[in-house]
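This is the structure, below, for whatever I ask next.
Missing here is one protein chain; the remaining ones are kept as they sit in the complex.
By written order: A and B. Residues from 1 in each chain.
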Amino acid sequence: MTDFFWLIPLLPGASALLLVIFGRWLPKKAVSWLACLSVLASFLISLVSFFGLTRIAPENLPLVKFFFRWIEAGVFRADFSFQFDPLSSIMTLVVTGVGFLIHLYSVGYMGQDRSYTRYFAYLNLFTFAMLILVMSSNIVLLFVGWEGVGLCSYLLIGFWFERPRAASAGKKAFLVNRIGDAAFLLGIFFIVSNIGSGEFREINEAVKAGGVSPALATLVGLLLFAGATGKSAQIPLYVWLPDAMEGPTPVSALIHAATMVTAGVYMVSRMSYVFSLSGAALEIVGIIGGLTAVFAGTIAIAQNDIKRILAYSTISQIGYMFIGCGVGAYAAGMFHLYTHAFFKSLLFLAAGSVMHALSGELDIRRMGGLRRHLPLTYPTFLVGAVAIAGVPFLSGFFSKDAILTRAFASGHYLVWGLGIVGAVLTAFYMFRLVFLTFFGEERLDHEAGAHLHESPPVMTVPLVVLAFFSIVAGYVGLPVVFGEKADLFSRFLEPALRSLPGGHLGIGTEWLLILVAAALALAGIYWAYFFYLKSPQTPHLFVARFPRMYRLLYNKYYVDEAYEKLFVRPVVRGSEFVYDGFDLRVIDGTVNGAASAAGFSGRILSLFQSGLIKDYALIFLLGVVLFVGWLLM
Amino acid sequence: MGVVIFFLLSLLSVGSVLAMIFIKNQAYNALLLVLAFVSLGGLFGLLDAPFVAAVQILIYAGAIMVLFLFVIMMINLKHGLAAEKKKHAFIIGIVLAAFLLLELFLAWKRAFSSIERPTKEALGGPAGLGRLLFTDYLYAFEITSILIIAALVGSIVLGKKKGRE
Partner (left out) sequence: MIPPSYFIVLSLILFVLGIVVFFVKRDLITMFMAVEVMLNAANLTFIALAKASANLSGQVIVFFVITVAAAEAAVGLAIIMLVFRQRNSVLVEEMRSMKG
C-alpha cells in the first residue's frame, strides 16, 4: 500500500515541468486538467499510503526511498532520498488535499487572467517543492525544498509583477526569508559537522545514543528556529506576510495559510529529538510563539483590509503551533497545523469569493450586509470563523484546547496566559470581520456593488468541502477527558516524535480548562457583536478615547518603519558607497586603465613605423650589430 | 702565382662594389655588379670549387644580371638620380657598417686562429657534388625545384599587364 509514496512529490513536479516547457502551446482546458489532476493523483497516493502506514509497526519506520547520492565531499554526504512516516504522511495529506481544492478554486478565480498557464506552472512547482520539503529524509534536501517554496512564494506573490507593490512585496518576502535561511544554514552546518550526517534517522539515533551535547542542541535549535521565524512569519521576521497579500488570493490561501508558512512547525517537529535535549531552545520557541500570537492578534483588530486581517490571523495561529512545540507537545502543534489548514484556507478562499463578487474590493468598511447576496460564501465563511474562534464542537476548538491544556499541564503558565489572551483576540477580530462584511447596512461602493453575484461552482465547491472538514476534522484528536485512547491524532504521530511528557492533570482541571476556552471564545464573539452590531458607535468612542493606542495598532506598531530605518537604509547606503567608491573607481578603473595602457603603448610604438624602408633597415642593422656584439662577449 | 691572381681578383671585386657606391647610373651599376660576380667566380675557382664557379658565372652573371638589365631598360630612367637631401640614414648606416666590420673581424680572429692549413684534396668536382645532392640533400634539391616553379609562375603573374587575363 505504501509502495508508491515516493511518487507523491514527483507527479506535481512532472506537471510543473511540462507546463513550464510546453505550457504556451497548451489550451487552457489542458492546463487546468493537467495541473489539477497531478495534485489529485498525489493526494490519492498520499491517502492510500496513509492507510498503508497504519498497518506498519513503528519499528519499521520510517520508510525510505533512496534515489541517488547527491553530494559526496569527504565525510559529508547528502542523498536525494525520501522518507515516509506519520509526520510526513500528515503533511502530504494536507498539502495535496488542500492543495487540490485550491487548484480547483483557482480555475475559476484565475480564469480570466492572461497568465493563466504561468500561474498553474508556479502552483505545481510550489507543490512539488513543498512535498520535497516534507518528504525529505535528510535536512539538506529539506533545505532544498525550503528554498524552493521560498522561490515559488516570491514568484507567486509577485505574480502580477507589473504592479510595483506586488513586485516589491515579492522581493521583501524573499529577502526577509533569506535572513532566516542564513541561520538555518548555520544550523545545518553545525548538525552535519558534529553529528556527521544530515539524515533524520541518523540524527535521532545520535541523540538517543547520547552523542549530542545539550549545548549543541541548544545552538542548533535556536539557529533552526531562527530560520523558522522567517519562513513561518514569527517575531521578528514576520513582516513579509502581510505584504504577501498582494498576490492572488488562492496563493495566499495555499502558501501563506495552509502550507509554506507551516513548514517551520513541521521542521521543528521533525527535529524534535534534538529539541528535546534543549529546554532553553524550547522555551524560546514557546515564548516567541506566544508573544507572536498576541502581538499579531492586537494588530489584526485594527486592520480594515480583509486579507490583511487574515494574514495577521495566520501569524497569530502559527504562534499557537509553536506554543505547542515549545512545551514539547509537537503532536498538538501539528494538530493545530492540520485543522488550521482547513479553516484558514477556507477563510481566504471565501474572502476571495467576496472580493470576486465585489469586483476586487478589499476594504471591509466598504462592505456590509453581504449575507443576503452571497448564499454560499456567507455560510462557509461563517463556519471558518467559528472554527478559528475555537467555538466548541468545531475543529479549531479541539486543536487549540490541546495546545493550551498541554501548556498549562507542563507548567508553562506564562505561555498559557498568552494563549488565552490570543484566543479572545482571535474570536474578536474574526467576528468583527464577519459582522462588518456580512451583516449590517450595506456600505458598498457603487461600482463594487454593480456586479454583485455569487461565485461559480468551481469556486464554491471547494468552499463547501473545506467547511465540512473545518467542522469534522477535529474529531480525530479528542481531549483526554474522553478517554486515554481518544486522541487518535497524537497516537498516530507518536513514533515520529520525541515529545516531552506532559504533566498529568486531574479530570476536573481538564474540564475546567475546556470550559474556560469555550467561554473565552464566546466572550470574544459577544464582544465583537456588541461593538459592531449592537452599538456600532462604540468603536468610534474607543478610538476617540485612546487615539494613540489605536494609531499604534493600526500602523502595526511601526515595525516596518523601524526595520526600514535600522536595517534597510544603512545597507542600501553601504552598497551605494561600495558601488561608487569601489566598483566604479577601482574595478572599472583597473579594467579601463589596462585598456588605455595598451592603447597608449601602441601609439608610442607606432611612432617607430615611419614607412621608410631605409629606417627599418637601419634598425635591422643596429639589431645585428648588437646581436653579434653580444655573441662575441 | 695563385697569390697574384687572388689579389687581382679580390681587388677587382672590392673595387667594383666600391665603385657602385659612387656611380649613380643604374646601368653602370649593373655592369659593375657583373664584374664583381665574375671575379667572385674566379675566386671560387681558386678555392677548388670549379663547378660552383661555373654555376656562379652562368647563373648570377649570365642570367640574374641580364634580368636586372632588362628591368632597368624597361624602367627607362633617362638620367641618374640626384643625391639624397637628408643624409642621416647614410651616415648612421656607414657608422654601423664600420662597427659590424670590426665585430666580424674580431669574430674571424677568434674563430680562425687555428685553421691555416688547407687540405690538398681536390674537391668540388661535379661527381662529388652530384653524389651529395642526390643523397644527403635530396629533399632540399626537390623542394628547391618546386620553389623555382613557384617563382616562375609568380613572376609571370605579377608581370602581366592589367586587362590581359
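Simple rule for what comes next: contacts are C-beta pairs under 8 Å (C-beta built on N, C-alpha and C of every residue); 3 or more make two chains touch, one makes a residue touch a chain.
Source: prediction; values computed, not measured.
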| item | value |
| --- | --- |
| Residues of chain B in contact with the chain not shown | 2-3, 6, 10, 13-14, 17-18, 20-21, 26, 29-30, 33, 36-37, 40, 43-44, 46-49, 51-52, 55-56, 59-60, 63-64, 67-68, 71-72, 74-75, 77, 81, 84, 89-90, 93-94, 96-98, 100-101, 104-105, 108, 112, 115-119, 121, 123-124, 128-129, 132-133, 136-137, 140-141, 144, 147-148, 150-152, 154-156, 158-159 |
| In chain A, positions touching the absent partner | 606, 609-614, 617-618, 621 |
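Keep this in mind: only the chains that are shown with their structure count from here on.
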| item | value |
| --- | --- |
| Length of the line joining the C-alpha centres of chain A and chain B, rounded to whole Å | 94 |
| Residues of chain A defined as touching chain B within the complex | 614-615, 617-618, 621-622, 624-625, 628-629, 631-632 |
| Complex contact set, residues of chain B against chain A | 89, 92-93, 96-97, 99-100, 103-104, 106-107, 110 |
